[in-house]
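Shown here: the complex without one of its protein chains, the others still in place.
As written, the chains take the letters A and B, and residue 1 is the first residue of each chain.
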Amino acid sequence: MNQHLLLQVVSKMMIPLIALFGFYVQFHGDFGPGGGFQAGVIVASSVILYALVFGIEAAKKAVPPSWVRIGMTLGVLIYGGTGVATWLLGGEFLNYTVFAPQSTHAAGQHWGILSVEIGVLCTVTFAMLAIFYAFASRMPDLSGEDW
Amino acid sequence: MDLLSYTPAWISTHGPALLVVLPLMMAVLTAILPSRAAIGGKLAWLAVLATSGICLAVAVSMLLQVMAHGPIDYAMGGWAPPFGIAYRVDALNAPILVLISAVAVLCTLYALPSVDAEVEPKKRAAFYAAFLVSFAGLLGMVITADAFNVFVFLEVSSISTYVLVAMGASRDRRALTSSFNYLVMGSIGATFFVIGIGFLYMQTGTLNMMDMARILQDGGVDSKVTKLAFAFILVGLGLKLAMFPLHTWLPGAYSYAPSFFTAFMAATATKAALYLMLRFSFMVFDPSWAFIGKAVMILVAALGLLGMMAASLQAMFQNDLRRVLAFSSIAQVSYMLLGIGMATTLGLSAGYLHMLNHAIIKGGLFIAAGAFWYRFGITQVCDMRGLGKTMPWTMAGFTVLGISLIGVPGTVGFVSKLALVQAAALHGWWWAIGAIVLTSIMAIIYVGRLIEQAYFQDPPKKGAVTVSKNEAPLMMLIPLWIFAISAIVFGINAEWTTSLAAAAAELLSGGPDTIVPHMGGH
Partner (left out) sequence: MITLFEHYNYAIVIILMMIGLYVVFSSANMIKKLVGLSIFQTSVFLLYITMGKVTGGQPPILDPAEYESHGGGHESAPAAAHGSGHEAAQASHDAVQSAAHTADVIYSNPLPHVLILTAIVVGVATLAIGLALVVRTREMYGTIEENEIDELDYLGNLEGHAG
């Protein structure tokens, strides 16, 4: 029998919940503590938990390193792209109000913040994963009996 | 020729943000370029060249505008300062922006052969991306008028610098320990800086530099918190600009980094930190307050003096060419600190001028040192025998810059040393003049050693055959000679650079800038 059956079953149940909680923290940033960085770390930790329990090869199949590279840059591009979009719409860099100039309840600000926070989430998640992959790939995987 | 009329309006309005955003975005795009050998490296290089070229154009146009019309203010995100982050380009930082961009362009030209030899093909795109991040960080550090934003960009540039220094490990494994040492010391310095900013925030309740100055002027001069804040900021920035005795990270970092990055770093990183020290000491804190005046004049000048002596002495005894140049850099930064320590307009102008001139000299010297390694694998001084014959053009450029470092009349080094001596004489600091003369003699020794090896010794023999002439590639010679020719041109006709330095010194002596610009919507 697999020595780590309990661990694997529990992780399989927990990992989606962790990722879900990460997204909750992300969107909760508008109303309380939270936001992109914290959520990014939580989502990344769900993948790292998977890598710890099932082995790094399995994790690399789930979230390939090429995704990681592109994801990191995509996040920064989303953030910078929001700023460039505000430029093109006539305001200063990252002046979110130009997204919805006529709104009375600052809808432009809401859209802008949402957009940059998604960028931050993307970057932080994949950056954490990149760091983990870089470190974890250097040592050979421990066999099941060793831990 | 009115260059100003050719610049489109959006550069003047959005220039400050563009200077920082463009390298950052291009860094990200460069990082995902394909890493196959032929394409990845070249595309990344083109991206860096284009970015630094555009940044140079924007920086020059902003300099012209600042000289003609006064400071440019930019409110990030449309939020009016002091609640929003403001960028400000004025006579103090506009020349430094131009300096950083120009050095980046020249070093990028140099990078084409140099990086091909020193960095393995699949890492080149990432290498150039890290360089662009460092470039963006330096520009951001200089251009922002928000104290915490300074810390953010300081760390952005420092972290990418740690990575780039460590990339030299494929050439010499000591790059790793040097980078680690730099990391530890640089992080301590940045943390000291952020502690100082924390105390300033405690005292004033704001992070905008102009607003801070206003609140400090109104009250809070006698507060211990303000004094503590100044002390922490001075130490933190002092570590970044290699003030004696916080300079020990510099020789290792400069010697073992890839030569392209050493040339860039030697010409820009310490200058940006020095600019920050000037900005904080004179434009946020007021040097007419007792403790600031004492700290600046006594501590900074004294440490400058000690640094000059110690570093020049050490430079004379080094065997590694790059370490000689690194210790020489520490000595030259100490000259600048001496000029700043005088806290008079002339002294500040002399220190600022030396900042600009030294960047020209050191950038070129490190480019030449890298060219020596590229062709012959030379890092030690004793291996430089006969370079005058085997690499005539490179050595000639090196010699021009070397004598400029000593301060021979007709070169930029002489102009700024003369300005320093004049300022010291008028201030009554005769010991400073003695120190400058003594260290210049030491500079003659350590530069003379290198020139003597190159011109008065025969090239080494491999068996019975003398090593034949093998000049550096054209892409290396062009930036080297641009630096060398600038050293002569700005040495003979120093009007423009002196006027820039004088404008900066005027701004500094005018006392803290307490008017928070009103702009932006809310």
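Keep in mind that, in the parts below, contacts are C-beta pairs under 8 Å (C-beta built on N, C-alpha and C of every residue); 3 or more make two chains touch, one makes a residue touch a chain.
Nothing here was measured: the structure is a model prediction, and the numbers come from that model.
Participant: Using the whole complex, pick out the displayed chains that touch the missing one.
Facilitator: A, B
Participant: With the missing chain put back, one of B:Ile32, B:Leu46 or B:Leu176 would touch it. Which one?
Facilitator: B:Leu176
Participant: Based on the whole complex, identify which of B:Val60, B:Ile188 or B:Val221 touches the chain you can't see.
Facilitator: B:Ile188
Participant: Please identify, in ascending order, the residues of chain A that touch the omitted chain?
Facilitator: 29-32, 35-37, 79, 94, 96, 104-106, 109-110, 112-113, 116-117, 120, 131, 134-135, 138
Participant: Extract the touching residues of chain B with respect to the undisplayed chain.
Facilitator: 76-77, 79, 82-85, 146, 148-149, 151-152, 155, 159, 162-163, 166, 169, 171-174, 176-177, 179-180, 183-184, 187-188, 190-191, 194-195, 198, 201-202, 207, 379, 522
Here is the rule we go by: only the chains that are shown with their structure count from here on.
Participant: Rounded to a whole Å, what is the gap between the Cα centroids of chain A and chain B?
Facilitator: Result: the chain centres lie 36 Å from each other.
Participant: Using the touch definition from the top, list the residues of chain A that touch chain B in their complex.
Facilitator: Touching chain B from chain A are residues 69-70, 72-73, 76-77, 80, 83-84, 87, 91-98.
Participant: What does chain B use to touch chain A in their complex?
Facilitator: Residue positions touching the partner: 14, 17, 21, 24-25, 28-29, 31-32, 74-79, 520-521.
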